[in-house]
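With one protein chain removed, the remaining protein chains of the complex are shown where they sit.
So, chain A:
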Amino acid sequence: MDISFVIEKFVLVAIIFGISLVIAMYSTYAERKVAAFLQDRLGPDRAGPFGILQPLADGLKMFMKEEIVPTHSNKWLFMVGPGLAMLTACIGTAVIPWGSPLTIGGKVIPLQVTDINVGVLYIFGVVSLSVYGVMIGGWASNNKYSLLSAIRAASQNISYEVAMGLSIIALLLVTNTMSLKEIVEMQHGWHWNVLYQPLGFLLFIICAFAETNRAPFDLPECETELIGGYHTEYSSMKLGFYLFAEYINMFVSSAVMATLYFGGYNYPGMDWVLIQVGPVAAPLIGTAVLFAKIFVFIFFFMWVRWTIPRFRYDQLMHLGWKVLIPLAIANVIITGIVIAIVEKF
């Protein structure tokens, strides 16, 4: 392993980490703005032009606030909880291919931190770990409502993980690989997986909403039923970390959806563009396209949040186990049959 490889990966990790933090930061601002516009309001507009300094002000406020650790809480776990939520949210970006390999001075730099051949499984592993942050936070607070909320979150995440995994199996049948890089390359140009797996995508996006704890599945933070949810006892930046982790999760799951189903950095007419602008600029255009897709998904997350009311808990479980899982299984079977027929003829 030569030193340039280490530097290259280090720079890439730093850039991706920075980008995901900035996007998460500005998602909070975008969330408020989108909510405002959908409700005929203005949203934050005091801090800086159009209020674009609002996230900085919010962050400063979070840091300045008094930090309260409940007396009877498990102090160590209480501190680990938000950190774990943040950590699991941040490491998901490692396997996402951000663009086709960049060629600078005869050196090929892949715009992906690591191309492991079980990329999809890695994403799933990381996403299922994210429930630990919530669970530990709820448990360590020594507050029964927080604990109830954490249990809710855990059972919700587990329930929807099953349907999500099943919907992904159908996709893997189509792509025949688990490496995210290969999945993206397969979708070159117009061959986006959403065209082959529309039902699978629908199931996946519903499960993604549940996994990121976004409305209409934001039951872990029901303020009417559970005071504030699993983060009731948290204050200052610890609470900030939990809220922040949710936005990073949203960014990561948007990126995963764009990669798995919407062709990642591929866009129609990219071969023509490659000839026009050369091998250095073309991958960057691809990256821009990927980010455009991600932003569309993030907007969609917010749009849905301000449209659909929250599910009741039994409805949520009903939807997860009795609707999504059978549909996902049916999708797997149909996909298998179609692939068998296509290969035969």
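Odds and ends about this structure:
Everything below uses one rule, namely that contacts are C-beta pairs under 8 Å (C-beta built on N, C-alpha and C of every residue); 3 or more make two chains touch, one makes a residue touch a chain; residues count from 1.
Operating definition for what follows: contacts and distances are computed from a predicted model.
For the omitted chain of this complex, the UniProt record lists the protein as "NADH-quinone oxidoreductase subunit I", which is one of "Sugar ABC transporter permease", "NADH-quinone oxidoreductase subunit I", "Beta-ketoacyl synthase" or "Fumarate reductase iron-sulfur subunit". Here one chain is not drawn; of A:Leu121, A:Ala154, A:Leu243 or A:Val304, the residue touching it is A:Val304. Within the entire complex, the positions of chain A that touch the omitted partner chain are 36-42, 45, 303-304, 306-308.
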